[in-house]
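Moving on to chain A:
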Amino acid sequence: MNNGIPLQYFLILASIMFFVGIYGFLTRRNLIGILMSVELILNSVNINFLAFNRYLYPDRLEGLFFSLFIIAVAAAEAAVAIAIIINIYRRFSTVNVEHVNEMRF
Partner candidate 1 sequence: MNILSLLVLIPLLTIAGILFLKDTQKTRLVSAIGMGIQLIVAAVLVFMYLSERKAGNTDEMLFVRSYEWFKSLNIYYTVGVDGISVAMIALTSIVVIAGIFASWQVENLTREFFISLILLSSGVFGFFISLDLFTMFLFYEVAVIPMYLLIGIWGSGPKEYSAMKLTLMLMGGSALLLVGILGIYFNSAPGGGELSFNILEISKIQIPIEAQRFFFPLTFVGFGVLGALFPFHTWSPDGHASAPTAVSMLHAGVLMKLGGYGAFRVAMFLMPEAADEMAWIFIILTSVSVVYGAFGAIVQKDLKYINAYSSVSHCGLVLFAILMMNKTAMTGAILQMISHGLMTALFFALIGMIYGRTHTRLIHEMGGLMKVIPFLGVVYVIAGLASLGLPGLSGFVAEMTIFFGAFEHTDPFHRIATLVAVSSIVITAVYILRVVGTLLLGPIKNDHFNHLEDATWFERISTITLVVAVAAIGVAPYWLSTMIGDSMLPIVNKLLTANPF
Partner candidate 2 sequence: MTTDFGYALLIPLIPLLMFLLLGLAGNQLKARLSGLLGTIGLGVVFVLSYYTAYKYFFATEKIAGAFSKITAFDMVWLRFSDSLHINMGILLDPISVMMLVVISTVSFMVHIYSLGYMKGEVGFERFYAFLSLFSFSMLGLVLANNIFQMYIFWELVGVSSFLLIGFYYQRPTAVLASKKAFIVTRFADLGFLIGILLLSFNTGTFDFSILCDPQGAAIATGSGAAFLGLSVMTWSLIFVFMGGAGKSAMFPLHIWLPDAMEGPTPVSALIHAATMVVAGVYLVARLFPVYIISAPDALVVVAYIGAFSSIFAAVIACTQTDIKRVLAYSTMSQIGLMMVGLGVSGYGGHEGLGYMASMFHLFTHAMFKALLFLGAGAIIHAVHSNHMTEMGGLRKYLPITHITFLIACLTIAGIPPFSAFFSKDEILVAAWHHDKLIFAVEYIVAGLTAFYMFRLYFNIFWGKETHYHHTPHEAPAVMTIPLIFLAFLSVFSGFIPFSKLVTTDGIPFEGHIDWSLALPSVFIGLVGIIIAMVMYKKETSLPDKVAATFKHGYKWAFNKFYMDEVYMFVTKKIIFAYISTPVAWFDRHIVDGSMNGISRLTNAFSFRIREFQSGQLQKYGFVFISGVLLLTFLMVYLWN
């Protein structure tokens, strides 16, 4: 099976996910949307880790562990982010980032 799919395919998929995430991050106005985009970016990185681990150092496990860490961190981050977003929603009655600009000059 591992001979069936070349490394490039993984990388291309990861890149697409990454840039979709970036695009979403920059264009979505909804905070939840931005959070989802960030998750996409993180997952694209996860894919990269796994793919490189498998292809370059199949006998070692660092890549796997790293992606596990990332998943854990992402979960924590999502929890914190959603808590923040709920607070923002309570305060501004919106989750549109353009309206959340208290921290300007």
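Some points to look at:
The definition used in the following text is that a residue touches a chain if its C-beta (ideal position, glycine included) is under 8 Å from a C-beta of that chain, and two chains touch if they have at least 3 such contacts; residues count from 1.
The candidates came about this way: all candidates are chains of the complex that A comes from, given by their letters.
For clarity, every value in this text was computed on a predicted model and none was experimentally measured.
For chain A in this complex, the touching partner among the options 1 or 2 is candidate 2. Residue ranges on chain A touching candidate 2, taken from their complex, read 22, 25-27, 34, 97-98, 100-105.
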